[in-house]
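Only one protein chain is missing from this complex, and each of the others stays in its spot.
When the chains are written out, they are named A, B and C in that same order, and each has its own residue count from 1.
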Amino acid sequence: MTPALETKGLIKRFGGLVATDNVTFRLEQGARHALIGPNGAGKTTFINLLTGVIKPTTGQIILQGEDITGLRPELRVQRGLARTFQINQLFPAMTPLETLGLAVSERMGGGRDWWRVIGSKTAIVDEIVEIAQRFRLTDVLDERTSKLAYGKQRLLEIAVAFACRPRVLLLDEPAAGVPEAERHELLATVAALPRDVSVLLIEHDMDLVFSFADRISVLVNGALFTEGTVEEVSTDPKVRAVYLGESVDE
Amino acid sequence: MLSNTADSVRASLNRRGRWKIGEIAFWLVAASTLFLLPERHLILNEIAIIGLFALSLDLILGYAGIVSLGHAAFFGLGAYAAGILARDGFADPLLGLGVAAIAAAVLGFVTSFLVLRGSDLTKLMVTLGVALVLGEIANQASWLTGGADGLQGIAMGPILGLFEFDIFGTTAYTYSLVVTFLLFVVARRIVVSPYGLSLRSIRDNALRARAVGIPVNRRLVAIYTLSAAYAGVAGALLAQTTQFVSLDVLAFHRSADVMLVLVIGGVGYLYGGLIGAIIFKVLQDVISAWTPQYWQFWIGLILVLIVLAGRERLTERVRALWPRSRGRTVDRPQPLTTTPAREV
Amino acid sequence: MLRRTFVGAAAAMLALSGSALAQETLKVGLILPMTGPFASTGRQIEAAAKLYMQQKGDTVAGKKIQLIVKDDTGVADVTKRLAQELIVNDKISVMAGFGLTPLALAPAPLATQAKVPQVVMAAATATITEASPFIVRTSFTLPQATVPMAEWAAQNGIKKVVTLVSDYGPGIDAEKAFTGAFAGKGGQVENLRVPLANPDFSPFLQKVTDAKPDALFVFVPSGIGAQFMKQFVERGLDKSGVKLIGPGDVTDDDILNGMGDVALGAITTQHYSAAHDSPENKAFVEAFKRANPNMRPNFMAVGGYDGMHLIYEGLKKTNGQGGQALIDAMKGMSWTSPRGPISIDPQTRDIVQNIYVRKVERVNGELYNVEFATIANVKDPVKAAKSN
Partner (left out) sequence: MLTILFDGIAYGMLLFVLACGLAVTLGLMNFVNLAHGAFAMAGGYVTAVLMNRHGVPFLATLPLAFIVPALIGLVLERTLYKRLYARSHLDQVLFSIGLVFMAVAAIDYSMGSQQQLIQLPSWLQGRVEILGIQVGLYRSFIIAVCGALVVALQLILTKTRFGSRLRAAVDDPRVARGLGINVSLIFAATFAVGSGLAGLGGALGAEILGLDPTFPLKFMIYFLIVVTVGGTTSITGPFLASLLLGIADVAGKYYVPSVGAFVIYTLMIVVLVLRPQGLFDRAR
């Protein structure tokens, strides 16, 4: 089967610094794959390469069998590659309703519509309702995003990405900063993501990684250090040495 | 339960598109001035034109977050296009409006690529530079524009072949008001459309907008072009109703004034430009009748006070006067402190 | 077409009502740049107009004269709007002022349409009076002041001249008038134009230095003349024997004294100097200075003063009636102004006046343009050439 997302020999240099070092990586269809690594291992650069925020020095990125290396970020989203951000990137002055409406209508090509209001399309309305329920945002749809509780903002962050109806979803530390009380709700929705979406999870929190992922890749100094099942990686002494050993109490 | 949610979602989404009582009242009052204030039609005409000009700036500043200190470039180009056309024998006003809109839109399209990148300061300087260059061109090309003496000999035909411009400014004001109203209606539709929503999202957070699949640059180019066309129409209205164009239409103070007008009225809700134009012109008229030399001082003071008091908060107040069906507001975001510079 | 006639009729009625209905007061709209770069022009004219009214009283032909001053900030479309408002709302009998050429041209169609006389007190491009049959001028035209300069230069052994003018209507007028007249006398001329808004003259003056002319003919709007003078001297052009000549704008009385010794020796031709030796002028200058300490009347002021005189005398003749009657009454009028004998040409409605050749000298510790030759009764040469 074609992998959902694949990189071949991906290299990114900033001047003399090699931030991504020859990464060849496969994300299988429907996978729950975690990418871990110590601070400064190049996780953010890797994500930025995948989403097209920066261009690789050499190498290929392939989404569902299609080479997307040269595509602009928005075109990758339109082809089914969505992401969340480690620090919330929302529209503070808009409501969750507008945010979701925007994402859904953009996906349906409605962003070029100059004339009608969004609510006039039943398909859009229905999908907003469905996403709002999935991410438990129904009660707060009409609030201003900047006024939401942090946990809700975090849910919205994932909901927006989900509203792009991705084939591949990149989750960048989805639980970062969420208070304990709101954490459960968030993890439950993440766990309940439909299986036809392949997920790449970038995470520090080992509990979350172990409970969510079925495969783990370890990134060290910009290069793939090792890869395997949760069991293999968690028991690998080399990983413990370079990674777990450094951040025992995370 | 589910259909309930769907209905309320639909209602919420459509609410922005509906005309509110305050808005209807606003335009009725505007129309009534045609009959109630016959002596003030000349200044009202200017207010309508400046209002439209400020509205065009609001489209890029309030809805797309593009700052500009050179919006007069489009205003002036529109004025010259309409003026030159009329001077050379094409006296139909509507033809002039159309040509001015197209000319300004072309310039807007071309220069929009210059303002896509860079910080606010860069954008301010680039837009300013474009207006300055255009001013220089108009100054040098005196065979076409009349140079520093202004464009002479504009003779406008009647509007639609029926309504001759009169000395009381009644036709002129009616004409400007109608054009401004029609363009306002279009702008209003646009800002509540999915396209308009995507602009607001870009203004709020361009990084996320891209991550939702929005082709940010293309959207900005489109709105910048449209805004330029609006400004061009405003300029054409000025040229046609005063039947005179001078280099002044491209001057820096035009750009600064329109910014000021918009800020006085409030950014980001379309009425800001119109309300600002009313306040600004009436103030200017009153203060300058009282002290012709020094009215600038008071305008300056007002501007300083508005900024110190926090213009967003003031805009909120003004907007709160609009009757709204629910307590939700659509204001500017706070500075995006949550957006680290990750886009580089 | 029908509509057009209607509008014309309405405008005519308006003009009538301006004089027929408002028996008590006759309003004069004075539109001037009171702020912005040309504010000094506005201030001079306003001061002079007010002085005139203070001296002569505010009653003419049994009616009270009311002066309404408006600031057009030097912006032509504002001028036009203000003029229109004054005509429509205030029902003025006369509009006056107009600091710059575009500002005078913008309201000209209104003057024609509403039959309201427009008294131009400052703007000096020759063609202005042709823009409407209701325009009359009490300032001067640049060719009027310039052609005598060319003649004087030709007679006084100057062979090669570089002209340096601000790049706008009056400047180009002056350049053309001088070049035409001087070349006609066999002189050699090279032309330079500087942008109207120009912070630094040095590159242009360097060109002049390189050209080594006998004289530099200069026209810049009053106000930036001082800067020009200083740089002229700084560059040592005076010492290298280049004479500075031009119409009087560059040695504007308003700022002449502040220029200091650099201005000494400049030779200019113009219609007015505060040092003009006549009892009328002495009285005028004294009264002006008393009313406005720190100001010396310049050619703008005298244009405003005479403009008010023309309006007063015209209204006296028509017994307060405005419109066509008033403009007819103004045509051909002549009187002795502080600047000397002047008259309004009945054909062109432009001013006919003496032009004086002057030299900047120190008199009683202050710098003045001291007149040393007179060319009597000069008409605007541009229009004179056309009518021949």
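One rule holds for everything that comes next: contacts are C-beta pairs under 8 Å (C-beta built on N, C-alpha and C of every residue); 3 or more make two chains touch, one makes a residue touch a chain.
Just so you know, these numbers come straight off a predicted model, no measurement behind them.
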| item | value |
| --- | --- |
| Partners of the unshown chain among those that are drawn | B, C |
| Absent-chain contact - pick from B:Ala30, B:Leu124 or B:Val191 | B:Leu124 |
| Among C:Lys185, C:Lys207 or C:Arg362, the residue in touch with the chain that has been omitted | C:Lys207 |
| Touch list for chain C against the chain that is not drawn | 35-37, 39-40, 43, 192-195, 197, 199-200, 202-204, 206-207, 209, 223-224, 226-227, 230-231, 233-236, 239, 254-255, 258-260, 262, 294-295 |
| Absent chain, residues of chain B that touch it | 61, 67, 69, 114, 117-122, 124-126, 128-130, 132-133, 136-137, 140, 252-253, 256, 259-260, 263, 293-297, 299-304, 306-308, 311, 335 |
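Simple rule for what comes next: only the chains that are shown with their structure count from here on.
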| item | value |
| --- | --- |
| Highest-count interface - the chain pair sharing the most C-beta contacts | A-B |
| Chain closest to the middle, measuring from C-alpha centroids that were averaged per chain | B |
| Per Cα centroids, the chain farthest from chain A | C |
| Centroid spacing, where centroids are CA-atom means, of chain A and chain B in whole angstrom | 40 |
| Distance from chain C to chain A - Cα centre to Cα centre, in angstrom | 74 |
| Shared interface positions of chain B, touching two or more other chains | none |
| Residues of chain A touching chain B in the complex | 44, 48, 51, 53, 72-75, 77-78, 82-83, 85, 87-95, 97-99, 101-103, 105-107, 110-120, 125-126, 128-129, 132-133, 138, 141-142, 144, 146, 160-161, 163-164 |
| In the complex, chain B residues that touch chain A | 2, 5-6, 9-14, 16-17, 189-190, 192-195, 197-198, 200-201, 204-205, 207-216, 219, 326, 328-334, 336, 338-340, 342-343 |
| Parts of chain B lying in touch with chain C, wherever the complex brings them together | 39-40, 42-43, 46, 139, 147-150, 152, 158, 163-164, 166-169, 238, 242-246, 248-249, 288-289, 292-296 |
